[in-house]
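Have a look at this one.
A single protein chain has been removed from this complex, and every other one stays in its place.
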Amino acid sequence: MAPRTLQIACAGLGRMGKRHALNLLHRSPRSTLVAAFTPDPVEVEWAETNLVPYGVTIYSDYDALLAHPGLEAVLVSTITTVHAEQSIKAIEAGKHVLCEKPLSTDAEICQSVADAATLHPELKVMCGFSRRFDTSYRDAYSKASSGLIGTPSIIRSQTCDKIDPTGAFVNFAATSGGIFCDCSVHDIDLILWFFGASSKVKSVVASGTVSLHPELKAYGDADNAVGIIEFYGGRVAYLYCSRMMAAGQEDTTEIIGPEGKLVVNGQAQKNLVGIFDRTGARRELPAHYYERFEGAFVEEVNEFAEACLDGKELPMGIQGAVEAVRIARALQDSLVSGEKVRFGEDGRRV
Amino acid sequence: MAPRTLQIACAGLGRMGKRHALNLLHRSPRSTLVAAFTPDPVEVEWAETNLVPYGVTIYSDYDALLAHPGLEAVLVSTITTVHAEQSIKAIEAGKHVLCEKPLSTDAEICQSVADAATLHPELKVMCGFSRRFDTSYRDAYSKASSGLIGTPSIIRSQTCDKIDPTGAFVNFAATSGGIFCDCSVHDIDLILWFFGASSKVKSVVASGTVSLHPELKAYGDADNAVGIIEFYGGRVAYLYCSRMMAAGQEDTTEIIGPEGKLVVNGQAQKNLVGIFDRTGARRELPAHYYERFEGAFVEEVNEFAEACLDGKELPMGIQGAVEAVRIARALQDSLVSGEKVRFGEDGRRV
Amino acid sequence: MAPRTLQIACAGLGRMGKRHALNLLHRSPRSTLVAAFTPDPVEVEWAETNLVPYGVTIYSDYDALLAHPGLEAVLVSTITTVHAEQSIKAIEAGKHVLCEKPLSTDAEICQSVADAATLHPELKVMCGFSRRFDTSYRDAYSKASSGLIGTPSIIRSQTCDKIDPTGAFVNFAATSGGIFCDCSVHDIDLILWFFGASSKVKSVVASGTVSLHPELKAYGDADNAVGIIEFYGGRVAYLYCSRMMAAGQEDTTEIIGPEGKLVVNGQAQKNLVGIFDRTGARRELPAHYYERFEGAFVEEVNEFAEACLDGKELPMGIQGAVEAVRIARALQDSLVSGEKVRFGEDGRRV
Partner (left out) sequence: MAPRTLQIACAGLGRMGKRHALNLLHRSPRSTLVAAFTPDPVEVEWAETNLVPYGVTIYSDYDALLAHPGLEAVLVSTITTVHAEQSIKAIEAGKHVLCEKPLSTDAEICQSVADAATLHPELKVMCGFSRRFDTSYRDAYSKASSGLIGTPSIIRSQTCDKIDPTGAFVNFAATSGGIFCDCSVHDIDLILWFFGASSKVKSVVASGTVSLHPELKAYGDADNAVGIIEFYGGRVAYLYCSRMMAAGQEDTTEIIGPEGKLVVNGQAQKNLVGIFDRTGARRELPAHYYERFEGAFVEEVNEFAEACLDGKELPMGIQGAVEAVRIARALQDSLVSGEKVRFGEDGRRV
């Protein structure tokens, strides 16, 4: 008999929800997608064609989904504003939870998810920072852990999206939490990973520009921003996030220590093709984050299933996901106020 | 009800057979691995753990495998010497066939597989030149087809393995057909793809060295070899194959035309990590072909399944696989004799 | 008769002074090195061998140097603390001046040089920001000016030195003005070039670490530092400077606009050699700035001579050199205080 698989549901069938559902269905040997939730009729229609034939039950009511017989886990991939509520409900219903990042754009709400998880230590609760599952980041982490570069003291990290001439992110600004919450939260998670989960932020400061969309100002947002994060103990990270990359997605991280440095994605590339023509020698870049991180998303659901089924430890704790949002929010506040935001050693804003 | 899947068996559970079996089991949504064949008790033991729990029946008799109820297709991944016989048997039993490359190291025997396939036009018969399924090669092909570089007239292609200090390939030399048959056959397949399946070889010539293993000479083989292939109509390809790469696998192809050139894997890399230390800035390379082409092998079985189920055309014809071996053999002969091998316009050796 | 050459003297024969003197002697067709100044007996000895045979007169008194018959210009390459005084003296003596960067680590003193130059509009007075003469930076500038990337709004720039295990820069900290004055002043000059000389700084903020040399703290200095510069009108630059690069010198600049970005030295390299061995594929990096910018230093003295002889405009004004130090000082102050430093639209610190 085939090994038991994790009976999992996917909440939300938007752009990323669809990808998650298909990954669970076809690329996650230890998961069985048994149900999906969406209130959207267009998404239901998509599910009729793509999920239902495989025995997936579709729910338009989230509580009904949670009541699906035998359900063990939920992948929450709805809009950010309901991530926390749905995660907590699932936890309280005794389900393992893999929630898309961020848990919330509000650090307190994030904390409420972590608190719910703490009350249910028997459940696996993870926020999906997909880069932690990327082979290149993992290789870099393994090399850093082995001492290859000494103790790292400086990290540069950027999340830079290809320019979207439709400016869709402007509409998104109202709920995204801003560019630091939406983009840099990944970099902050990586920084906490490489500097260590116990790193204590001391201050953050940020600046930005609205090069493309002046209307972003109304949301306290920017289309390009940079920030500095100081940690107690003398480590510093600096960030760049952008919606303005002409060539494509460019998510680059440098971890720098006295013995050397590790660079992840220093030469962004779509694939291994070089094109030589009258304009020179060029390569294409990924069009978006999924083109860059598709493999990591697949690995993520696989390892989540494995952790749930075998009781293994998850590769990262839920508290880090709270901390990442807390730092991102402070950066976003600094972007608006122009002021440095300081934290005490107890972790509270001064 | 979930869409019907292809009922497929895997013949051979050696290094590559294991990978194929697992890909069919876990990463090929439209295939169901129902059976596997291996005469090797150690491989049977592996199958007991890894395949049997998923409902796969293991056979130590190939004819019994073919008689498995409901079987529709066979992936032949045994040793090269039985590829042709098993493929023909499967074809004659009415099964679709995906055979690992090469069909045989003997062009006549290859042809016998193609002949069997011709007699069964209702069956899909494919030789697994995995690079045809690699996203980078496909992107390059698509760009070349769109006219980006004009009509290509020169191709450089190399298949270069990481050095294996155990010299395992020396033992393999007796049955591999030699370095051109084992390694360059991939490059030749690519050349026939980019130059067009109707390209007619005019001559080949080759030279090699035994830098590492003088005992290869006894097999008419080399550990490094270069070759030139001339085609009627004025196109030229040149090859390098090696067992001696210190840094890792380096399979590179350049397609050159008057408007530009396309390079696939001009900068071999294991992943996207850059390492800066006292020795400079470096990247690691893939350790072997599977690290480089894993995704292509998965795509290969998926597209094969799709073609069988939906009656779609395969991305390449079986006759090309015969031609590739014919050219590889001629190069190997030239390596031994030191003579240029010429072909008439009718395709026969002069 | 050969065209008239510029009769020039070199003040200071330290590490960089020697290089300048030899460049003037052997690689600057329109200059004639007629004199040199150094108070150091060891440097005089070097000059006896390397300069005197070519007819160069050596002075241990700077005023005597200025009185050298027929002298037209002085290249000031002494220690930073006397740059301004010697430059002003030379200007007042009616000599053209090319002064090594920075004019001073004090912005007021820098301004006094600019003021002296203003009183002598017939003289060419330039601060040697060598990167302005580097072919790659010039190519990037030319491309940016042509509108290739739209109006740039973000610049990232770093000056990162190879780690020096002797920690010589610690002793240097007392007079260097700190890491922003010593290293980042180059980046700031580039930023003023690419954003335009009329850019008005609005604020700066900085953070740093003392990863290697805790004793730097006593000097208000760091061995790694990052900073953000905001300009009025909505442009932002961010900086990284370091004494800790294991692999070598890495001076990289990205100029980012809505239509694209230009990267200078994104892949630092000593030369065009790739090394493939058991550790992977690597390149070496320049060991220091002169290995990277040697050609720019030669071009610098050549263009300076040309400007003096032919009355051509210099590629950059002296006021920019004052501004660069003013910004560098503010960053250094922020590094120490942890406070953001703000400037009014009139250019004064708030």
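Chains: A, B and C, in written order; residue numbering restarts at 1 for each.
FYI, a contact is a pair of C-beta atoms (placed from the backbone, for glycine too) under 8 Å apart; a residue touches a chain by one contact, two chains touch by 3 or more.
Please read all numbers here as calculations on a predicted model, not as lab measurements.
Checked against the hidden chain, the listed residues B:I256, B:A281, B:V298 or B:I327 yield one contact partner: B:I256.
Among C:W46, C:Y232, C:F276 or C:Y290, the one in contact with the hidden chain is C:F276. Among B:A93, B:I163 or B:V336, only B:I163 touches the chain left out of the display.
The hidden chain makes contact, of the residues B:C110, B:V170 or B:A247, with B:A247.
The omitted chain makes contact with chain B at the following residues, 149, 151, 153-154, 156, 163, 203, 205-212, 224-228, 230, 234-236, 238, 240, 242, 244-247, 256-261, 266-267, 338-340.
Touching residues on chain C toward the chain that is not drawn are 1-3, 25-27, 29, 53-55, 135-136, 139-140, 143, 148-149, 259-267, 269-278. Residues touching the missing chain, restricted to chain A, are 245-248, 267-270, 275-285 (touch as defined at the top).
Everything below uses one rule, namely that only the chains that are shown with their structure count from here on.
Among the chains present, the centre nearest to the common Cα mean is that of A. If you lay the C-alpha trace of chain A over that of chain B, the rotation comes to 180 degrees, to the nearest 5. Two copies of one chain, chain B and chain C, touch each other, and the residues they use overlap strongly: the shared fraction of interface numbers exceeds half. Here the spacing of chain A and chain B, counted between their Cα centres, is 38 Å. For chain B, residues touching at least two other chains, in rising order: 267, 269-270, 275-278.
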